[in-house]
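Left out: one protein chain. Kept in place: all the others.
The chains carry the letters A and B, assigned in the order they are written, with residues numbered from 1 in each.
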Amino acid sequence: MKRREFLRTSTALVSSTLLFSTALPFAAMAEGEPVKGGTLIWGHSETTQNLDMHQTGTASSGRVLQNIHSSIVTVDANLNVIPNLAESFEVAPDGLTYTFKLRPGVKFHNGATMTSADVKYSFERCKDPATGAVNFEVFNNVAAIETPDDLTVVIKMSAVNAPFLSRLSENGAGVIMPKDSGPTQGTNPMGAGPFKFVSYEVGTVVKMARHDDYWEGPSYLDAVEAREITEPTTRLTGLRTGELHMINDIPLDQVEDLKKDASLQIKTWFPLNFDFVNMNHTYEPFQNPKVRIAFDMIIDKEALMQGALWGQGATTASPSFPTSANYNKDLKQRPQDIAGAKAMLAEAGYPEGSLKIVFKATTNYPYHIEAAQILVEWFKQAGVELTIEQLTWADWLSQCWVNKDYQMTMMNFFTLWEPDFLYFSVWNSTGAFNYRAIKDQVIDDLTAKARITVDDAARADLYKQVQQQIWDQSHDILLWFRNGTIGAQPKVMGLDTVVHPNGSNLNFHKVWIAA
Amino acid sequence: MTYVLNRLLSLILTLFLISLITFAVTNILPGDVAMMIMGTQSNPEALAGLRQSLGLNDPLLVQYGHWIGGMLTGDWGNSLIFKKPIAELLGQKMMASALIVVMSMTFALAAAVPLGVWAAVHRDKWQDTTASATSLLGVSLPDFFWGIVMILVFARWLGWLPSSGYKDPAVDLLGALRHALLPSLALGLGLMAHLTRMTRSTMTGILGQEFIRVARAKGLSEGTVVWRYGLANAVGPVITVAGLQIGYLFGSIIVMESLFNFTGMGWLTYQALLNRDVPLIQATVFVIAAVVMIVNLIVDLLYLVIDPRIRLG
Partner (left out) sequence: MRKFLTPKGLIGLVLVALIALVGILAPVLLDPALATKMYMTARLQPPSAAHLLGTDQLGRDLAVRVLMGARTSLEIAVVAVVISVLLGLPLGMISGYAGGGVDNVLMRLVDTLLAFPALLLALTISAVLGPNIQNTTIAIGVAFTPYLARIIRGEALRVAQMPYVEAARAAGTTNLAMLGRHILPNILPVVIVQATISLAFAILAEAGLSFLGLGTQPPAASWGLMIQASRDYLEKAPWTGLVPGAAVALTVLGLNMFGDVLRDVLDPRSK
């Protein structure tokens, strides 16, 4: 229940977008030659629910399924789309035709060889509303999927959709399942990934075994056991006692201390997601940009990050990946200026004591509650009375996300790597994730234009302008990127390869356990 | 005999009432499972599609009818989030919880009864106060506190027992017991307060009675008097209270099982509630309520056997 991260994003971070930091034990083990064999016991922080890759929207299932499924294309460390199950691909100059040449001899877990029919089946299943697929809209502009031969897939679009290819680089949309395997994917997920599904004891453990015919070469590990342990203290204890080889999601306040612990490896990477404070644009005071900007000035983002995240993150004025082409480096966060904020609020017609705001925070992310408490103190100094209302995740989704019934709140998003998915969904007035009811013509125009701009540099520039506009108008208050963490026994090797460029999923293909 | 039949009939009526309340409550809870599945990917279009495929659009009466009809014919439906047949889930998880419920009750009684007797025998003296204080500790701090203490002490520092997880006793009995031990101990602590107090007050009442004085006058040792004559008579009320505590116990396992990731009914109920998995909520809540009712009935009937002097309704 607690740190459940429900949001999965479509793609990853680019290049060394994932900045790693590892603390190795003193007697650092030289990596040495990979050892074949062994079962990795992973303490997973969340409960896996739906195992159907199309239907699941949760990060928890995504992490597990990353080992069972492969997508048609993927991204490299720089977030460039590269071949995966397709050995090459081509986009027509007009952007309306995508041609994929599939890799020959890719074997599914059931022994069957992947052909274009499987690709067609998988994509059409995702698109079909009856499937209830979370990422069905990726295929909205797909007019036809043709399979001229066993190893060629041609996708014809009805309209230009610049982000299409990058959306396919994640399992949510680009996963390739064996033809007709849909009905059983929920209970017996089957794909072409490095591990095959063995069993799932609900709430207890997901067992996977090496897929010997994995196209990239078999994994070193014989098997992976994903044990579900949601309680952080219990999970950490399991790592310490040796019951677990590896855990994800270490309590933030302990990370620095654990790094000094010689008996464990701790890996942190960044970013995992970004957090921002939201103001509901249907609430009158928040329709005035001066109020929003003043609120931005009340918050000391660095101090808040230290307070809520124990330093496990980095502040940012932009939600784009720091090393991606569309990250606006020139944007800086407004520094804290309580006096200035008070003046600005008075100017806007809200003198001290006149604003009483309810801040809804979800207990699903305990660090949100901590952040909220710190905000209360600062806002008090600025003459604004902030009261906190704690909501369970279900209530937050219902009240804030769906019904937009709130004044102020905060949320995180797993870095939506593909800028269209990020900026359009979150800030365009018709965006699916625009729960703040933001209507900004400038942003609408920019995001719509970017969607059909094929030139990368021009696209990147458009998105930079979007970020500037968000900042100018202070539509939301961007806070920080949060770190991801994993802890492991010293004998677990290959940890650098575990985290998928999207910052969330974990893949154990190249992990091995030293003797 | 008529009394028993009466109770059985009212049990069925009560079960029906429970099903109604469960259904009503489940449907009052805001937020629905489609939203939970999609999380922040939720958008009206996708939600509508998912809801339809999950059967959430049928009128309430129809859904209720479906549910009751299904239960009676053995089809408990599927969990919307786990995608597994509920009957299967219930079976497994019920076994797990039964294990810790029995174990924790055993521990609690094993500790509370001697403590209560001790307190009663030395009433008002320091022993009484100490016994009170000890038994109250269990109830003064919340379950998760004791749970975490158990994990830290026995799993981390002493390394004697596993810190989490569940093992099927049919497959690995020793492993099952080892995994169930810590949660049971933590749960047992919460029961002790009531049981110790009950034992103490019942024993006090009994020890003040005529037949005890007679036994002492006959020259029987204090030990025999207390344990054979005294306790034997106190057993009834104590067991009754213990039985009533089953309800409280089933409430506690919701938190405790999640802490230890001991996947039993408590854990399942919690997952269901949190995710608004309507069929699963209905099933787990109904089953727990029904079990508690049945245990209460058994306890009441036992009481009838133990003390027929009490005229009941």
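FYI, a contact is a pair of C-beta atoms (placed from the backbone, for glycine too) under 8 Å apart; a residue touches a chain by one contact, two chains touch by 3 or more.
Please read all numbers here as calculations on a predicted model, not as lab measurements.
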Full-complex contact with the absent chain, from B:48, B:68, B:98 or B:152: B:152
Identified contact with the non-displayed chain, of A:387, A:403 or A:430: A:387
Which of B:21, B:102, B:173 or B:232 touches the missing chain? It is B:21
Full-complex touch with the removed chain, picking from A:314, A:374, A:448 or A:514, is A:374
Would you indicate which residue among B:57, B:106 or B:129 is in contact with the undisplayed chain? B:129
Touching the left-out chain: which of B:82, B:166, B:229 or B:250? B:250
Spell out the interface residues on chain B facing the chain that's missing from view. 10, 13-14, 17-18, 21-22, 25, 28-30, 124-126, 128-129, 132-133, 136-137, 139-142, 144-145, 148-149, 152, 193-194, 197, 204-205, 208, 244, 247, 250-251, 254-255, 269-270, 273, 285, 288-290, 292-293, 296, 310-311, 313
Sites on chain A contacted by the missing partner chain, in the whole complex: 232-233, 236-237, 251, 253-254, 257, 303, 306-307, 362-363, 366, 369-370, 372-374, 376-377, 387-392, 395
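The definition used in the following text is that only the chains that are shown with their structure count from here on.
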Quick one: chain A and chain B, Cα centre-to-centre, how many Å? 39
Looking at the complex, which residues from chain B come into contact with chain A? 29-31, 35-43, 45-46, 49-50, 53-54, 81-84, 89, 92, 148, 151-152, 155-156, 159, 162-166, 258-261, 263, 267-268, 270-271, 274-276
Tell me, which parts of chain A touch chain B in their complex? 1, 6-8, 47, 49-52, 55-58, 129-132, 134-137, 186-187, 201-205, 227-231, 233-235, 237-238, 240-241, 243, 392-395, 397-399, 401-402, 411, 413, 432-433
